[in-house]
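Sending over a structure as structure tokens; questions will come in a sec.
Note that one protein chain of the assembly has been removed; the remaining protein chains are unaltered in position.
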């Protein structure tokens, strides 16, 4: 086995932090995906818990997304069980109505409306097929800081995804995606291969991002990639060069540039014309301290017209991520059962350690260390 | 929409209390229904938790009801899983026996009985088809303070009921019954109609009771009442006058005088001869802080002989209250998920606010504020 231990850290230089760690809390001054765009309608409200807050999501008649706290000002009945009435939401219990700003517009059996009658309304943005919500200080809610997931809606990419309800802290999913050597053990029948842990990798980072780059040369393609090569190059067989370029955007979005090309055709140097390329789009939203909404999609930049390939890829990734779900749940249970036990980190965890350091800075800035 | 805001408060005058509130604890120096009379027998003990205390209920051979703490003095095995042996109850584990006073009368394999061997016995009274139990200071247990539910056994009324295991604090059920404008939204297909929230109401109270009176004139009868009118007046159609007179007796009994009469025949002034009249009998017993035993019946004063009508009414109310069960559970969950959120009150909550004020005084008198 050949192990290359070159890991380069661009800026700032130095070590990502201590060797041991605990599970982190979640920043609030940031955008999280609350739902897929198609889940939120003008017909009926959607109930979803984000960062331990129950939310009701719906659209006004002009299509604008509204996110309100899911508890009526009056007696806390969940608005998400009520009705969307025009541009307003109506409580299922006594018919209180609220507008998009969360202000009460109707009380049963009285003409005068208490001016304090309102429920919190949260900034929301629709982008990249997702509904993004900001639960922290609303004055800081800048849509320009929404993570870049443009491949989700770019005409150059096609694909689809799903939501996983993950029985673990969101940070465990980030760790999972920032180190893909686990594919050898967890996904041995689809995308895993021993060259993954043998290959070296480079790590760079900025104040809000981390990038981990791994190239494997002249290897046998694992089953998932052989199938994809044949979709684009019918009859292909032989060796490939493979890449995985992991782009982390704080606090919990991970877009992974993945692919293989015919061996020796220059993929590592930038010429991917003889290969297939996909992006694994992942963004994780804390539901509670120990559960997460894990939104993902797989997009490709070839044979964009084929819904068959879209469906095959979505089903294939569904199977792979099902293996992760089981492992992440087991890991969370072991963490709960061993409260005194801290994480230790290996060389392979360099990317995840930098991600953690960035999240820790976000939490410190909120005074929530 | 015509809204009349006249609310009259008899004595003492003034405001029922602050605009916001939290869920209340339960008084102990009061009678609660532990069971229907037919549930408690000389054949086998009944297990029921009341105010967080597990109880074993049974009858002696002469039919007297006994309520004991449901844990053997010896090793806490639940007596309710044992046997009734004559006038005594026998522990299922080692055969310890207790009499109606809770005194141990038999220990296995020994002649001498420890004089301290006993389990607590609680005052119990059988009345109005229910078994009432007193868990507080036994010196204060006066049967004359049992709420008046005489319609349950009066020859002038007929009907039947059921028990709901409600996944909420008992106070949420009291609130639900003290303001019936929720019928418009929760029970729109049976007894709800928009005139409910349009009509004004009067509120009066004493030290232990609250009464809320609402009359609606010259309205279309909702489906439930149209059916009942036809039971008494075959072929009836047209407008009705409708009334709801809610009688609260502290801490958790609510008997509601309900009915409709042909429009303009004087029901509001006291002549109900051209109408149908029922009583919704409700009494709620705390099981834990967030679950309740909700005993109810619907009785009527016409066509007393018809078991068909009794069954139809019981089934009809069963369906209506099933809609409340869902809402009450959702409300309790929202309360649990929003611990910092207090209740706000509207004009329609006047009755519930007075009920709450009376319960708060009972709790303060017990030093359990």
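For clarity, chains are labelled A and B in written order, and residue numbers in each chain start from 1.
Just so it is clear, a residue touches a chain if its C-beta (ideal position, glycine included) is under 8 Å from a C-beta of that chain, and two chains touch if they have at least 3 such contacts.
The structure presented is a predicted model; accordingly, all values stated were derived computationally and were not measured.
Trainee: If the hidden chain were put back, which of B:73, B:170, B:248 or B:321 would touch it?
Mentor: Touching the chain that is not displayed is residue B:73.
Trainee: Pick from A:104, A:191 or A:335: which residue touches the chain that isn't shown?
Mentor: Reading the full complex, the residue touching the unseen chain is A:335.
Trainee: Touching the absent chain: which residues on chain A qualify?
Mentor: Contact residues on chain A toward the absent chain are 3, 5, 175, 179, 181-182, 184-186, 197-200, 327, 330-331, 333-335, 337-338, 341, 343-348.
Trainee: Just checking the interface: what residues of chain B touch the absent partner chain?
Mentor: Residues 49, 54, 69-71, 73-78, 81, 90-95, 107-111, 114, 116-117 of chain B touch the chain that is not shown.
We adopt the following convention: only the chains that are shown with their structure count from here on.
Trainee: Taking the mean of the CA coordinates per chain, how far is chain A from chain B in Å?
Mentor: Chain centroid spacing, chain A to chain B, equals 49 Å.
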